[in-house]
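Data block below; observations after.
Here is subunit A:
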Amino acid sequence: MNAWLTVLKRDLLLAFRRRSDVATTLFFFLIVSSLFPLGIGPEPAVLSSIAPGVLWVAALLAGMISLTRLFAADFADGSLEQMLLAPQSLALLVTAKTLAHWLVCGLPVVLLAPLIGLQYALPNNALLVLVFSLLLGTPALSLIGAIGAALTLGVRGSGLLVALLVLPLYIPVLIFGAGAVAASQHGMSAQAHLSLLAACSLLALVLAPLATAAALRISVE
Partner candidate 1 sequence: MQWASWAAFFNMGGYAFYVWFSFGLTALCVVWEVIALRKRNAAALRLSKLLAQE
Partner candidate 2 sequence: MNINWFKYSSPQTFYPLAGKMIPWFAWLAAILAIAGLYISFAIAPTDFQQGEAYRIIFVHVPAAWMSMVIYIVMACWAGIGLALNARLSAMMAQALAPTGAVFTLIALVTGSLWGKPMWGTWWVWDARLTSELILLFLYLGFIALQASIDDPRKADRAGALLALVGAVNVPIIYFSVKWWSTLHQGSSINMGAAPKMAATMLLGMLIMALAFWMYTIAVALMRVRCIMLERERSADWVKELSLKSASRGKA
């Protein structure tokens, strides 16, 4: 547990020192979600009907572009190899790194999302569900994304490759997340969607770190 906290603190500190990385993710989210009204038109009815899907896809892409950095720096300076040799379970250390990634790249997007939702003329209860669904769903994105990041470690063109590997696996999270917001827009209960979303995150929490650890062992050896 001590090592787990150390890894988490270290990753957060490193992220804090490179604040521009965090800003890049947020700007990306902001730009992508601002492009849609420009492409589609300012009609509020249209915008609010596409908002759940657009905001979720934008959040998904914003989380994805930062994935290649998840292990790359540790791989370059050799600290990843130390982690592989450490007596602590690698899967556990992976959860610390993934949590740090989510705190740095996922949480800011979750907090920014309601502002963008306002631009898309989402009603208040839908905004609330949007934040809640992102809060439940984005950890699964970071966890699944970590598998892709570990598999493509040290591979040429890893940025595009990670998209190809990870995006199909994101589909259930996207469906349940955007579905929750759409359901609340139509005056239905979003509970079923949110429960399934939470189930996805829990399943990812159990299985993804094991797969990520195995992938790291393959990539680093």
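The candidates were selected such that all candidates are chains of the complex that A comes from, given by their letters.
Here, a residue touches a chain if its C-beta (ideal position, glycine included) is under 8 Å from a C-beta of that chain, and two chains touch if they have at least 3 such contacts; residues count from 1.
Since the model is a prediction, treat every value here as computed from it, not as a measurement.
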| item | value |
| --- | --- |
| Candidate from 1 or 2 that touches subunit A, complex-wide | 2 |
| In the complex with candidate 2, residue positions of subunit A that touch it | 147, 151-152, 155-157, 161, 164-165, 167-169, 171-172, 175-176, 179, 196, 200, 203, 207, 211, 214-215, 218-219, 221 |
